[in-house]
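Moving on to chain A:
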Amino acid sequence: MRKQRTVTMVAAGAAAVMALSACGGGGGSNNNSNGGTTATGPNAAIGKVFNPSDKKGGTLRMANAGDWDSLDPGDTYYAYSWNFIRLYGRSLMMFKPAPGQEGAKLTPDLAEAKGEPSADLKTWTYKIRKGVKFEDGTVVTSKDVKYAVSRSLDKDTFPNGPTYFNEFLDLQGYTSPYKDSDPNGLGLKAIETPDDNTIVFKLSKPFADFDYFAGMPSTIPVPKAKDTGTKYKEKVISTGPYRFETNELGKSFTLVRNEHWDPATDPNRKALPDKITMALNVNADDIDNRLISGDLDVDVVGSGVQPAAQAKILADQALKANSDNPLAARLWYTNINGDVAPLNNIECRKAIQYAADKTGYQRAYGGATGGEIATSLLPPVIPGSEKIDLYPSKDNAGDVEKAKQALAACGQPNGFETNIAYRAERTKEKAVAESLQQSLGRVGIKLNIKSYPTADYAKLYAGKPDFAKSNNLGLMVFGWAADWPNGFGFLKEITDSRTIKPAGNTNFSIKDPKVDAAIDKAMTEKDEAARQKAWSDVDRAAMETAYALPGVIAKGLYYRPKNLTNVFITDGFSEYDYTALGVQN
Partner candidate 1 sequence: MFAYIIRRLIGAVILLFVVSMVTFAIFFLVPRIAGATVEDMASRYVGKTADEAAIHSMAERLGFTDPLYEQYGRFVAGIFAGADYDTGAEVVHCPAPCFGYSFITRNPVWPDLVDRMGVTISLALGAAVIWLAFGVGTGVVSALRRGTFFDRASMGIALAGVSLPIFFTGLLSLTIFSYGLGWTAPGGSYTDFAEDPLQWAGALILPWITLAFLNAAGYARLTRATMLETMNEDFIRTARAKGLNERTVVVKHGLRSVLTPILTIFGLDLGILLGGAVLTESTYSLPGLGKYAVDAIVSNDLPKVLGVTLVGATFIIIANLVVDLLYAVVDPRVRYS
Partner candidate 2 sequence: MTDSKEDLLAGDAARPSNRPDEAFLQVRDLKVHFPTDDGIVKSVDGLTFSLDRGKTLGIVGESGSGKSVTSLSIMGLHKQGTANISGQILLDGQDLVTSTPEQVRELRGKRMAMIFQDPLTAMHPYYTIGAQIVEAYRVHHKVSKAVAKKHAVEMLDRVGIPQPDKRVDDYPHQFSGGMRQRAMIAMALSCDPELLIADEPTTALDVTVQAQILDLIVDLQKDFNSAVIIITHDLGVVAELADDIMVMYAGRSVEYGNSHEIFTAPQHPYTWGLLGSMPRLDRERSERLLPIKGTPPSLINVPEGCPFNPRCAFAGLNGDLSTTERPEFREVSPGHHIACHLSGEQRQHLWDTEIKPKL
């Protein structure tokens, strides 16, 4: 779950609200593998490398409309951050720098090979590459990795990062190396380091896809001696090809080559530019304008351009030729809250499913360029996903007749009144709310629109069942992206009712034992193909409950300045692969 954290950033005020970073698939399944191309044209960097190059040197200029959650590898959760962090840190595993679906495959990075599981899938062992050094020349050992993972468990200090290790490691009550009795902060029993090149993870429950965990930035080694806790983000010690030269939090930073990075130990990274500059908190529309004018190379957030630039690019063939429009593993959807009457009745929920005009939903996100209409939760780019359309309508514009029938079945033939919540700074979600208000209004379902601060949407408002119920939030607009492109990475956090907490949820509405059962089945399925099918069954089960109204599978329109070389969209992140990029001058 690259959950709401990923999507938190917002350009303030009227200025544009940025859309999101995303993971997952590139423009369907056409995968021409590594065949390079220099021919320009729309989508030239999808599924293939555009303008391939090995030319080193130059400065790669990047900008961010918002700011990092944190540059600390143990405390970051944005997709673009996980993509970018590979420039200054090496985790055990990583997504392969390759176009299309290849890019969604894991490859060893700091580890010599993929993890070796025990038979019960509860113990995973990795060997660490020899000769990898920190930027100060110190050799990286397995203890540095253990320490890094241990500290990332401390969610009081590092609240932003994912919690998979907290959930899956056999912690035995361990909380934080900062409260450790071991002076070296290595008191965690769930990770063992029999020698400097071996690290062993012990899980509390079996898990087949642990390599994905090993690919998270929290396995990027952190030297205990240099760890400054919350301040480590100001001076991260690099293991990758670049190190921080300057770092002004909230404003800008620059990366320069790390002399202690040895290409011989790293088969994955090209490390073409000599220098990388990053400007933070730049107006999103300005970023687009500068991309188009050539003053900037990359919008690091990787969610595509703003509506204004989108219209500009689409209207101009020359600009359009330099753009890519990949599909992401991200879903824009609306939760239907069964806690709020009469939505506790499935027929009333179905009425909403039928009445909603999905074309309006799509328009809210920028039309066909902004996304494809979704009929179920699991995005098509995730392997194994099936087309599920339980509430079909002509042209996806809604089926008023069926909706009215459902309303009658629900005992509300004249419709009913409820509230719809959206995130205040998200203008696209506002447009969704307005659109649903119109289309549901056709069958007499009257929506009152309510906005809540984006930052606290999950913690205090929509994600807090008590609040949602007492405030009559029948519908709650939301969005979701996969942490990694598979069924587990996408569905678990938004469909499992057992993970629902008093506040701070990511699953706002899907509470059904049948769905939970389907999840359990999928989690314990060992065969990959069967597992993919099982997750699709979870998707179907969730749709049958009608607790979620899928809206749009996100697409972003990316502008690709001429200066860039070696450009391709990786399905691992649904962004340009930042480890591969180079510049012409």
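Definition applied: a residue touches a chain if its C-beta (ideal position, glycine included) is under 8 Å from a C-beta of that chain, and two chains touch if they have at least 3 such contacts; residues count from 1.
These made the cut because all candidates are chains of the complex that A comes from, given by their letters.
Keep in mind the model is a prediction, meaning the values are calculated, not measured.
Student: Need the partner of chain A in this complex, chosen from 1 or 2. Which is it?
Tutor: Considering all copies, chain A is touched by candidate 1.
Student: Would you pull the chain A residues touching candidate 1 in the complex into a rising list?
Tutor: These residues of chain A touch candidate 1: 8, 10, 12-15, 70, 154-159, 163, 166, 176, 178-179, 229-230, 233, 249-251, 279, 281-283, 285-286, 289-290, 295, 425, 453-456, 459-460, 501-504.
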